[in-house]
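Note that one protein chain is taken out, while the other chains of the complex remain in position.
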Amino acid sequence: MSIYIIDKKIMIKATWSFIQKFSSPPHFYRISGKMQPWFMAIFIGTLIYGLIGGLYLAPTDYQQGDSFRIIYVHVPAAWMSMFIYMVMAFCAAVALIWRIKLADIVLISSAPIGAMFTAIALATGSIWGKPMWGTWWVWDARLTAELILLFLYLGIFALYNAVEDKRTGSRFVSILVLVGVVNIPIIHYSVEWWATLHQGPTVTKFDKPSIHIDMLIPLLVMAISFKCYYITTMFSRARTELLERESNAKWVTKLLVPTKAD
Amino acid sequence: MAKTRVSTRKAFSVIIWRDLMLSIRHPSEIINPLLFFIMVIILYPFAVGSDAKLLMEISTGVVWVAALLASMLSLDSIFKEDFADGTLEEMILSAHPTSILVLAKVFAHWLLTALPLIILAPILAVMLGMHDDGIVVLLLTLLIGTPVLSLIGAIGVALTVSLRGGGVILSLLILPLYIPVLIFGSGAVNNAILGLDVQGQIYMLAALFVLALFFAPLAIAAALKISLS
Partner (left out) sequence: MTQHYNKKNILQVKSLACQRGEKLLFSNLSFAVASGELLLLEGKNGAGKTTLLRLLSGLRRSDEGEIFWNNQEISELDFDFYQDVSFLGHHNALKLELTAQENLEVSIALSAGSEISIEKALADVKLAGYEHELVKSFSAGMKRRLAIAKLLVLDTPLWVLDEPFTSVDVKGIALIEKFINEHLQKGGLVVMTSHHEVNIEKKYITNLRL
C-alpha cells in the first residue's frame, strides 16, 4: 500500500515536471513563433476558399434567397464565441489548479478575440434578422444568449483592467471564467425556455434540419479558417504578454538584448 | 497542548451572530437597500402611468427586477468593512474552512437584507394590483431565489472588494449571472397569475439554489484569498 502511494507520488511529480517544462515560457515563445506563420497561411487559404465557396459557388437558398449567405460569417463566429470561452475555462482551471503561468496568459490573450467573435455573431445575426423578420432585433433565444455571452466577455475585461497587478488580475479572471462556464449552460437553457414561452415557434427558421452539402462544406472551411485566425492572433497577443510579464526573466533579457558574444 | 477544539459549526454560528449584532448596532446598511427597493417600485407608475391594468401586467417584472437590484446594491457592503478592518484576514487564517465561514456571512447578510424585502414584497405587489395567486408564488420564488442572488452576488463582491470603483464592475459581473433566476422566478409568478402550472420553474429555482449553495462558497473563498494577497 505504502509503495503504491510513493509510486503514485513519483508519477505525479514526473508528469508535473513534464507539463512544467513543456509549458515553460521560453519553450512556448519559441514554438509558437515557429507555428504562427503556418496557421496564418492556413487561415488565409481557407478564408479565400470559404468565402468564394460560400458567397459565389454555394446554391441560393430557395426560401431566403442570397441573404442566407451571411451564415458563412455568422455561424462560425458564433461557434468561435463559445469555443474560445471553453478554451478560456480550461485555461482557468489549469491556471488555478496547477498554477501554470502560460495558462493565465493564453486565457487573457483569448478574451478580446472571443469578445470580437461574439460581437461579429451578434452584428451579423442582427443584419440577417432584418430581411428575415423585418426588424434588426428580436428577442430570439440564440441572439439573446449571445448577447449575454458578450456581457460575460466584457465583464472579464472590466475586471482584468481594474486590477493593477496583472498576476492578481489573471487569477481573479480565472475564477470569473469558471463561474461563467458553469452558468453558460444554465443561461442558455433558461433563455431558450423563456423565448419559447414568450414567442411561440415563430422563429425556428434558424433551425434548418438539413443543409445542402455544397452549402455545408464552405461553412466548415470557414470554421477552420476562423480557428486558425484565433490561434494566430492569440499567439501574437500571448507572446507580447509573455515578454511583458517575464521582463525580469533571463530568457527575455537574452532575447531582447543581443549580446556581443553572439 | 490539549486545546479545547472549537467546532466548525460553532464558528459558523458565531460569524452569523457577529454580523447580526453589528448590523443591529449599525442598522443603516439594512434599511437603505430596503428603501431603494420600495423607491424603484414606486417609480414605475410615474413612468408608465397609473393605468391599473398595465401596472398589473408588469407587476411581476417590476417586483423581481427591483428585488434583484436591491440585492445587488446591498451585497456591495458584505465584505467591504471586513476587508478594511482586517477581520477578513483573520477569517481566512482561521482554523476552519473559509468556504463555511463565508457561507455564514452570506446567510447573515441574506437574513438582514433579503428577508425584510421578502416581507415587504407582497405589500408592494398589492399596490401594483397583482393577483392573490401571484403573490403567494411571488413569496415562494423570492424565498428560493434571493439566496441564489446573494450567493452569486457574493462571488462578484469577493472579486471586486479590493478594487477601487469595484461597485460599477460588480454589476457588470453579476447581472448576467442573475438572468436565469429572474427568468424562472418571474416566469413562475406569471404562470400563477395565468392559472398555469408553476412546478417546473420552482424546481428549476430549487436546483439553482442547490447548485449555488455547493459551488458559490468555494468560488467566494478562492476570490477572497486572491483579494487579500
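By written order: A and B. Residues from 1 in each chain.
In this text, a residue touches a chain if its C-beta (ideal position, glycine included) is under 8 Å from a C-beta of that chain, and two chains touch if they have at least 3 such contacts.
Note that this is a predicted model, so its numbers are computed, not measured.
Partners of the chain left out, restricted to shown chains and counted across the full complex, are A, B. Within the complete assembly, B:97 is the residue of B:45, B:61 or B:97 that touches the hidden chain. The chain not shown here is touched by just one of B:22, B:42, B:69 or B:111, and that residue is B:22.
Where subunit B meets the chain that is not shown, the touching residues are 1-6, 10-11, 14-15, 18, 21-22, 25-26, 84-87, 89-97, 101, 225, 228-229. In the full complex, subunit A contacts the hidden chain through residues 99, 164-167, 247-248.
Please note the rule applied: only the chains that are shown with their structure count from here on.
The distance from the centre of subunit A to the centre of subunit B, each centre being the mean of the chain's C-alpha atoms, comes to 32 Å. Taken together, the subunit B residues at the contact with subunit A in this complex read 152, 155, 159-160, 163-166, 169, 172-173, 175-177, 179-180, 183-184, 187, 204, 208, 211, 215, 219, 222-223, 226-227, 229. Against subunit B, in their complex, subunit A makes its touches with residues 96, 148, 151-152, 154-155, 158-159, 162-163, 168, 171-172, 175-176, 178-180, 182-183, 186-187, 189-191, 193-194, 197.
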